[in-house]
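Missing here: one protein chain of the complex. Every other protein chain is in place.
This part shows subunit A:
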Amino acid sequence: MNQAEIRKLIPALRVAMTPKKRRFSNPRGPEGRLFKMRTTVNELIKNERMEVNYNRADEARGYAERLISEAIRYGDCHRPTMELADFWLPEKQNVHKLFKVLVPRFKDSEISYTRVHKAPHVYPSTLFDKVVLELRGNPFPPLEKLTTKRNWIHNILLEEAHREYLEKKYKQEGEEEEEVQ
């Protein structure tokens, strides 16, 4: 029982993966399926943001996360990691990007490296669920804006009430001080 647990040898992914098998049919079989997945991962590393079908994004995300985490863990002088990068990134300029840009960017990251937003349903193309898959820390405008609740009507009213109360209080205190003097 002194054996290390195998699952602890591989760092866990920072995203939840669906255990369900996805049926991406391909004339080239499982190999063709991986090649299709590879184009998605490659484009994600290259363009940093893309709109894809939900299933493809969800599966490609896991591969991209694993690739980046391996690159961070082992660096570019590790043969298996470089072979992994060589398979997943057919455009070789992205291999440089992985080790020289993404590794420094995500080195101290505590959260996942990718993010998924649900894209709006635009009629009539509502057949497949579309999502926006992106790398964190990209230079593009943010998809989800920070929202403030300050302009909500009850917050405005509460703020005004608070201000009025303070004004009244200070006024009263001032009058009391004058009386004492």
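The rule we apply is simple: a residue touches a chain if its C-beta (ideal position, glycine included) is under 8 Å from a C-beta of that chain, and two chains touch if they have at least 3 such contacts; residues count from 1.
Keep this in mind: contacts and distances are computed from a predicted model.
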Protein name (UniProt record) of the chain left out of view, among "beta-aspartyl-peptidase", "Large ribosomal subunit protein bL32m", "Protein brunelleschi" or "DNA replication complex GINS protein PSF3": "Large ribosomal subunit protein bL32m"
Touching residue (missing chain; options A:28, A:73 or A:100): A:100
Touching the absent chain when the full complex is considered, from A:30, A:80 or A:141: A:141
Residues in subunit A touching the chain absent from view: 46-49, 51, 92-97, 100-101, 105, 117-122, 126-127, 132, 139-145, 147
